[in-house]
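One protein chain is absent from this view; the other protein chains keep their places.
Labels for the chains are A, B and C, by order of writing; each one numbers its residues from 1.
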Amino acid sequence: MTVTAPSVETLASLRTFTIELPSWAFGNSGTRFKVFAQPGVPRDPYEKIADAAQVHRYTGVAPRVSLHIPWDLVDDYADLRRHAADLGVAIGAINSNVFQDDDYMLGSLCHPQAAVRRKAVEAHLRCIEIMRETGSRDLKIWLADGLNYPGQDDLRARQDRLTEGLAEIYAALDPGQRILLEYKFFEPATYAMDVPDWGTALLHVTALGEQAMVVLDTGHHAPGTNIEFIVAQLLRVGRLGAFDFNSRFYADDDLMVGAADPFQLFRIMNEIVAAGAHAPDSGVNFMLDQNHNVEPKIPGQIRSVMNIQEATAKALLVDREVLRAAQLAGDVLAANAALMDAYNTDVRPLLAQFREEQGLPADPMAAYAASDYAERIVAERVGGAQAGWGA
Amino acid sequence: MTVTAPSVETLASLRTFTIELPSWAFGNSGTRFKVFAQPGVPRDPYEKIADAAQVHRYTGVAPRVSLHIPWDLVDDYADLRRHAADLGVAIGAINSNVFQDDDYMLGSLCHPQAAVRRKAVEAHLRCIEIMRETGSRDLKIWLADGLNYPGQDDLRARQDRLTEGLAEIYAALDPGQRILLEYKFFEPATYAMDVPDWGTALLHVTALGEQAMVVLDTGHHAPGTNIEFIVAQLLRVGRLGAFDFNSRFYADDDLMVGAADPFQLFRIMNEIVAAGAHAPDSGVNFMLDQNHNVEPKIPGQIRSVMNIQEATAKALLVDREVLRAAQLAGDVLAANAALMDAYNTDVRPLLAQFREEQGLPADPMAAYAASDYAERIVAERVGGAQAGWGA
Amino acid sequence: MTVTAPSVETLASLRTFTIELPSWAFGNSGTRFKVFAQPGVPRDPYEKIADAAQVHRYTGVAPRVSLHIPWDLVDDYADLRRHAADLGVAIGAINSNVFQDDDYMLGSLCHPQAAVRRKAVEAHLRCIEIMRETGSRDLKIWLADGLNYPGQDDLRARQDRLTEGLAEIYAALDPGQRILLEYKFFEPATYAMDVPDWGTALLHVTALGEQAMVVLDTGHHAPGTNIEFIVAQLLRVGRLGAFDFNSRFYADDDLMVGAADPFQLFRIMNEIVAAGAHAPDSGVNFMLDQNHNVEPKIPGQIRSVMNIQEATAKALLVDREVLRAAQLAGDVLAANAALMDAYNTDVRPLLAQFREEQGLPADPMAAYAASDYAERIVAERVGGAQAGWGA
Partner (left out) sequence: MTVTAPSVETLASLRTFTIELPSWAFGNSGTRFKVFAQPGVPRDPYEKIADAAQVHRYTGVAPRVSLHIPWDLVDDYADLRRHAADLGVAIGAINSNVFQDDDYMLGSLCHPQAAVRRKAVEAHLRCIEIMRETGSRDLKIWLADGLNYPGQDDLRARQDRLTEGLAEIYAALDPGQRILLEYKFFEPATYAMDVPDWGTALLHVTALGEQAMVVLDTGHHAPGTNIEFIVAQLLRVGRLGAFDFNSRFYADDDLMVGAADPFQLFRIMNEIVAAGAHAPDSGVNFMLDQNHNVEPKIPGQIRSVMNIQEATAKALLVDREVLRAAQLAGDVLAANAALMDAYNTDVRPLLAQFREEQGLPADPMAAYAASDYAERIVAERVGGAQAGWGA
């Protein structure tokens, strides 16, 4: 329990640690029951990027924005890229969306009919073209494919179709580009998802080759699943390509990361830090994937970014020599205590100091609140259709 | 294992057993990701009732249709009531919807602001007026109220507000009218629902009085919950007012009832039959609450109705003397076998015979498919906005 | 995020807050696969109480020990009571055990045979006699009763038998004595527990009368259950009699409380503090119910006691005016932040100060470790049978 005040130097490796923001987090979102509109919400990808740039401005840790295609279709990606650069951010991963067209009702890459599968492959090839135009490294593939009823389709045949479709997409990658394959336990399919777990995702990316990696969305697991174990396992086999961070109490709630179980977030970041995977050359892309249904979007993202920073800072405080000694000695209580000591430390003062040293506001939430940005966008963004889940 | 062929007379009590259909099952539905449109979908409450009447026509067991307000708002309920009667059905429960107006983002009856709570109470009072116009007995209240984040509001204060709001609504009931209060484990709220479990629902209906009952939606429980236990418990205290039947693998999937776990449906109906609660005077309203996201709606409802009939028929086959003797003797295997013998019996031939005796088609699915109704509505229902989740 | 250093005076109400220890936590325990023996483990109730007194000695917060009957049967309870008093502690709740006799294979108070039910009632009456001899206020009843297979017994009849048995036990209580009825979602029964949820427990205690209350064991819920909601609800109806504290990742893991989800423990204690139920006159008995399968027992208990203190201290730090204002304003982020600010504060220095002011060691774990008690009991407790789960 005796924690000496840690030095800000402990956080040195946080200087190069970055988090990628999702463009869709700035649009309206909701549940199947209702999407609640908020004033000032962006009406196009340019405004989404502008909002994301605010998060980076106040936190200094969020220099990239993921796009979702076709939600973020624009005429000129070179122009969008310039727009982002002007605002101090870059375009990150391109997310393919093959689940909101009527043709995809029964699937996309796994659909029983070849014509739909072809359409879904083409949609991905178009995403790769956009990646070239935006300078994106990562094509993130999350498929809503699955079955609502037993018997609805052949579970195994769908895997074969998936293998075939992914292979064609993979073949179109440039060197240096990557496929990030995401898995999800359930939803929207209610009986079987075609990529429900990390085992399935790993089988597919391994079959594809070195440029394919697994994405771990922290909200996409069965109740009780030990997520940090999966993190450790995927790091061990060199296939953890990215996170989609969010938090959940029940299903894929897409809450602010760290809001539901901050200790779990710490344990996850502890595996990352223990493996040195928070370093930029680890190849792990730390992304948010959240919806802010009832809270304002920009501060919701700022808070999420800070939550990850805090969890990572705590992981950096773990005394790994003490921990390892206790583990090898079989001293259960001491080993657990070594971890908990770091978790129970309040790292907020240290992070405030860390930010100030980098010329950032000590308190990003307060700094954003003190700006007039929120009022400004409410005043300016009048007319036009607000961006939302599905637009 | 020795099951002698059961006589159709075993099913005698099925003759008065009825199932209520939800008007919204005939409109388009989907998940938060996408609502898929189907051709021929109703464009107004009149067309929804027409479709529901088809289910009754071929099964003979579904003579009522629940409405959802404001989805099913019309100018003249007397006229809608006549329309239903002309088609051989009646209007059943009125469902209040206080979750799709922007004012309800943070709740309705539990909202922190009195003005919103007032609006929500008024919405219910309007429903009671509609009940008078439609001759409905039941006001079904399902609240989307809840919290997404810890601390967002005061859990206990919200219960107090709920108590107050329900009391005002209850006071407006005519004699013979009932409040049916529904509980739901999670969704749309992601941290806490204000009526998450049967215990909470029971506390509220008990406080209200004799005209308030609990609704059990079979999809609204935590994983692993023993639903038939709750059925038995609510019957025992005389507060099981209704079912919302559907089935689920994970969350509130709203699949056709019996599709995910037919054995569970049987166990539920077994508790009902053991208590004689399938009789019309039991006060239990057997309703469907389902979405047909990827399958056609009318046959989806027919199939659901048949699944309940089959489960109930199996429950009627249970040899209760044999069962009880084995239970009292502590003969675990024999007692379990007595139940399983009934479950493992194929009751479809018996039900075919039962239907024919009542002048109904032996195979309702085939009979509907042989009609031209599906083609007809596709051809006729052109133009106008299709009804859907939320309309 | 701006937390000013809290004063130790904030913790004033902690001075009268106490935690009760379970005698069985000091014996060997394990899983169905193996009970691992630890050196120095008590061989009788006297030695268990001696170990429990160590926890109180170093924490100052654990002045009572619960007994389990028949595990803790002794010839002379007056003598045991004196022994406890000599060591600075008192005997707390008496736990009835009606699940480890062969007669109870198919249940105790719910058993289909009257003779077994009688035996189970008698066992409880004997517990009440022991309560008189030990000066205990609380009879804690946890029943392992349930069914492994559907059909094995009649769910509803078992409730009726339970009602009858409890009534007879209740009638034997002295004024001032209480029944605490515990519920459990599953285990040991694998299909249905007879008291699976708080709703069932509440129905029974309400039927019994004012001297019957519900016990909430934090490990006895379905995955995803919002436990603080249940706490709030039971407080609201005046029926929260006690906690059995422990923590869990999956099932009823009986880990040190706060070890699996410290944020949940904080949320629970936040409901307690918000209602003032941590005050001694609230009638809530804060008990531990844990097994230390792989860690040493005495420090495991010390750590658990400290975890509850830390969670309670954080709850005392919540700025309730700020919280309430944000809630009423519908400011989701600010309200959540008000809670999280308290949670994220490191209260260990404050608690160290709090302990020192009371003449206690600032670091109870270190103080116990520095004593020679552990070595002493290993050396002294040689021969005889170690106490364990079931002895």
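Criterion: contacts are C-beta pairs under 8 Å (C-beta built on N, C-alpha and C of every residue); 3 or more make two chains touch, one makes a residue touch a chain.
From a predicted model like this one, the values you see are computed outputs, not experimental measurements.
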item: Candidate in contact with the missing chain, chosen from A:F36, A:F99, A:W142 or A:F185; value: A:F185
item: Candidates A:P39, A:P150 or A:G209 - the one touching the absent chain; value: A:P150
item: Omitted-chain contact residue, chosen from A:I302, A:M340 or A:A387; value: A:M340
item: Candidate in contact with the missing chain, chosen from A:V74, A:A90, A:L125 or A:V332; value: A:V332
item: Full-complex contact with the absent chain, from C:P223, C:G283 or C:P349; value: C:P223
item: Missing-chain contacts mapped onto chain B; value: 1-3, 223-224, 226, 249-250, 259, 261-263, 294-296, 299-300, 303, 310, 332-333, 336-337, 343-346, 348, 352, 363, 365-366
item: Hidden partner chain, residues of chain A it touches; value: 106, 112-113, 148-156, 159-160, 185-186, 191-193, 196-200, 202-203, 221-226, 228-229, 232-233, 235-237, 263, 267, 271, 274-275, 323-324, 327-328, 330, 332, 335-340
item: Positions on chain C where the hidden chain makes contact; value: 30-34, 36-37, 99-100, 102, 104-106, 144, 148-150, 152, 185-188, 190-191, 223, 248-251, 253, 255-256, 259-260, 293-295, 389-390
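Assume only the chains that are shown with their structure count from here on.
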item: Chain centre separation in whole Å, for chain B relative to chain A (CA means); value: 38
item: Length of the line joining the C-alpha centres of chain B and chain C, rounded to whole Å; value: 39
item: Shared interface positions of chain B, touching two or more other chains; value: 106, 148-150, 152, 185-186, 191, 223
